[in-house]
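Of the protein chains in this complex, one is absent; all others appear in place.
Here is chain A:
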C-alpha cells in the first residue's frame, strides 16, 4: 500500500485500469491476512455522563474500535482501559446514542451521552465523500432516517426512494406509475434546472451511484417507463439514510449534487460472534383507487345502442360495474433477506442475500431481484484500514406495462360499461390456416388493442445485472493526518426484449409477422478519489480539520438495439426470423470529470464552527478549458454551549451558509450533429433537431441557507427550521426555436431560477412512561419558485415538445412547472364564451396550472405499549395541479360517472355568446364531453385539470417484539404493515362548471408517467397500489 500513497494521481489517471485493479486486488488480498497488534498502548480513563442532565452513567460499554480492549463504567460513571493515541473509543449504552471519541494526547476524557430519542444531537452523520461529521457542527440541514423507517413498510415499486415520502421535509417524491421497478423522482427544495436534471444525487458509502433512468416519458404518447438506479438498492442492506438537502451539503460531491444528495450508509460487519439477521415479509397489493364510472349506459353513440361502437354513449344497458377492476389482480409480494455478520478486532465481515419478488397489479408484471452483498473491513498495523465491498444484483422485470394515452391501463379503462368479463377475455381467435392467434377487438381501432391482447400477446421484459465494487484504504500518516484512497466501479448491463404478436396495433407499426427486439444497455461509472484529512489542535480553544482531495469520474453508457420488425415465420420471436434485420445505435455517452477539492473547518471550543470549501472541476463535456470553480462557506454556533440558557433548553444551535455549485452539461452538444437512420435507398442522413452550442458555459447555482435547531424539556421537544434561497444562473437551457428553423430546440446559457423556501421539523415525545410512550414528528415545507429571467432571445421555454392536453413551460415571471393549454375563454366581464353550437370557445396557450405543490406536510407517530408498537404516517400535499388524460378519455368515451348527467340534453352552459347575449343553446353530455375532450388524446386541458391536493394514510404498522431471555434468538419481531391505505382527501377539478358537480381526481395525484421534467400531465397511469403486509425480523 505504500506504493499507492506515493503514487501520483496523474499516473493513476493515465494508467487507468491496471492500477485500479491492482488496488482492488491488494485490498482483497489483505483482507485475508491477519493484522498486527498496535503499539504504544497506555491507560486512558474518564467519566461518562448523561449529556442532558450531567448524571454519571453506570454500565456504559466502552471499547476500542477494532481492538479487543473493552470495559464498562462503574457506579460513578468512570472507566479506564488501554488505548493508543489515534484509537477510537466507542461508548454505547442502552437508551443512549452511541458515541465515539478519538484518543488524543490527553489521558482523561469526559463523555456526555445523548438520550436515544434525541438522536440527532450528538449524532454523527455521514456527509460528503463519506466524511463523518457531528450534526452539531454542520452549517446546513440534513435529515437522518434509520433503516427501520425505510424497510419495514415497503412500496410495491420496490424503489426505496418512495419510502422517503412524508418523512423528509422538503422532499417531493414522485413515483413513476410503471409498476414494480419503477423509477422515482426525488426533488429536494424545488426544481432548479429548467432543462436538466432536478433529481437528488444518490450516494452509497461515500460514492455516488449511477441513478440514471432509462428513457422517461416526455409526452402522453404511449411508452414504457424506464427503471432507475435507485430501484436497485436493497433496503435490507441499508443501515441509515442521510438526506443532505441543500447545495451546501453536497458541495464536495460536485455538480451532480446541486440538487441535494441522499447519502446511504450500508451495513458492515461488527466485531464479535457470528450474528444472523433474517427479515422477511409478504404483502398483498391491490389497486388503491379506481375512477368512478357511470353504470347506466352501454355501447353506442347519441343515446342509441351501437354494437360495434367503442364508446359508452349508447342506450341504457346492463352494465358491469367491476369490469375494469376485474382485470387487475391482487398481487403478492415476498421479500426474504438474510445477513451474516461478525469478525475479529482486525477484520469484520458482512454478507447478505436478499430475494425480492414484487408483483404488479397487472397480470404477469413481476419484478424478481436477487442481491448479494459482501463487505470486509480490515485493520492492519493499527494505521491502515481497508473497506472492500462487492454488490451483485440480478433484477428481472417481466411484462412492463405500457403507459400513456394508448397504453394498457388506458385500454382497460376505456372498455364499454356494458362489457362483461367474459366478453373482454375473448381477445383472440385462431387463424385456421396458420394456427396463429388473431386479434379481436370490440371496435375498429388503430390505437387500442384488447387489454388481454396487450397482456398476453405483447411483452417487454427487462433483465439487469449490476455489479458495484467499492474498495478503500485509509492510512494514518501521523496522528493528525490521514490519507484515503478509494476506488468504486458501478456497472450494469440491461437487456430488454420486446415481443409483439402479429396483428398488434397499439404499438403503432408492427409489421407483418410480428415484432421482436433486443436492446442492450451497458452503463458504467468509475470513480477514483484520494482524500487527505487532517485534524490539528491550533491552540487551547481552536482546532482545525481539513480535507484535500482529487477525483476522476468516468461515465459511459452504450445502448444498442437489434430490431426485427416483421418476422418471416409469424410470432417466432427471435432475431433469426427478421424480415428486415435492423441495428439501431440508440445512444452512446462517454464523459469524464476531473476534480480537486478542499474543505476546512475551524472549531472554536466545540460550539462555533466555520466551514469553507472549494472545488474545481474539469469536464469533458465543456469546451476548452473545460474548467469551473465553486466555493462554499458556512457557520454553525451551538448557542446552548456558548451561552447560559435556561434549564429547559436542552440544546440550541443556529447556522448559516452560502454555496455555489457549478454544473457541466450533457456530452456532444458542442458540434452540430447529423443522424443516420434506415430507410429506402441506402438510408437517410438528417440534421439533428437540437442546435449545437459551441460556446457552452457551465451552469452555476448560488444557495443561501440559514437554520436553527433547538431542543427543549430534556429533549422531549425539538424544532428544526431552515430557510433557504437558491438562484441558478447561466442555466444550460433548452429553448424552443421556431418550427421553421428546422430545429426543435437549442441549448443556451441563460436564465435565473430562484427557489425560496422553508423547512420545518418538529418532533416530540409527549408521553414517555414505563410501558407507554408516544413519539411524534411533523414535517412541513414550502418552496416558492420564480423564473426571474429566461434569456435575451426568449421569455418562454417548453420543457417538452408535446402539446397534448397541456404543455409544461417555463415562462419568465412564472414558476417552474407551469402548465399551459386550452382554456375556456372569457369575455371582458369574466363570462365564459359559448359558440352558436352551445359549446365552449377556448383559447390556446393559457395557463391552467402548475405541477408543484404549494406545501408539503408529513405527520408520523409511534406509540409503544409494552412489547407492542404502532406507527403511522399521514402525509399530504397542498396545491399543485395535474391535467388528466385518463379523465379526458373517460369523458370522451362516456365512461366517467359525471357523463351520466345530461345524456338527454338540457345542458345549457352558463356563459355568453360573442355578442354578449346569454347562451340559450342546450346540448347533451356527449356533445359537451366529446368537444372538450377532443376524443381524449388532444383534450382541452383546463376541462381536465385537477388540484393535486391530497392527504393519505401513507404507512401504518403494528409490531410486536417478543420478550426473549437467552436462547437462540436475540431478537424476534413481527409486524403487520399497510401502505397507501386510503385517501383522507383528494383534489377536485379546478374548473367549476355550474350545473355539474366538481369531479374528484380519478388517479393518484402524486403519480406520474415518468420522472423527467415532463410532469403534471398524465394519461393512462396504473392505479396506485395499496399494500397490506406481514413482516418478520429475527436475529440469532
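Criterion: a residue touches a chain if its C-beta (ideal position, glycine included) is under 8 Å from a C-beta of that chain, and two chains touch if they have at least 3 such contacts; residues count from 1.
In this text, contacts and distances are computed from a predicted model.
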item	value
Listed names "LTA synthase family protein", "Acyltransferase", "SusD/RagB family nutrient-binding outer membrane lipoprotein" or "Sugar ABC transporter permease", matching UniProt entry of the absent chain	"SusD/RagB family nutrient-binding outer membrane lipoprotein"
Which residue of A:579, A:867 or A:997 touches the chain not shown here	A:579
Listed residues A:322, A:671 or A:992, member touching the removed chain	A:671
Residue among A:776, A:803 or A:990 touching the omitted chain	A:803
Option from A:106, A:318 or A:444 whose C-beta touches the chain left out	A:444
Absent-chain contact - pick from A:632, A:746, A:852 or A:919	A:746
Touching residue (missing chain; options A:172, A:247 or A:530)	A:530
On chain A, residues whose C-beta touches the chain left out of the figure	5-6, 8-11, 13-14, 300-311, 313-314, 429, 431-434, 436, 438-440, 443-447, 477-478, 481, 483, 502-503, 505, 509, 511-512, 530, 532, 548, 550, 552, 565-566, 579-580, 582, 585, 587-588, 590-592, 594, 596, 616, 618, 620-621, 624-626, 667-668, 670-689, 691, 735-744, 746, 793-794, 796, 798, 803-804, 807, 809, 835-837, 839, 841, 844-845, 926, 930-931, 934-935, 938
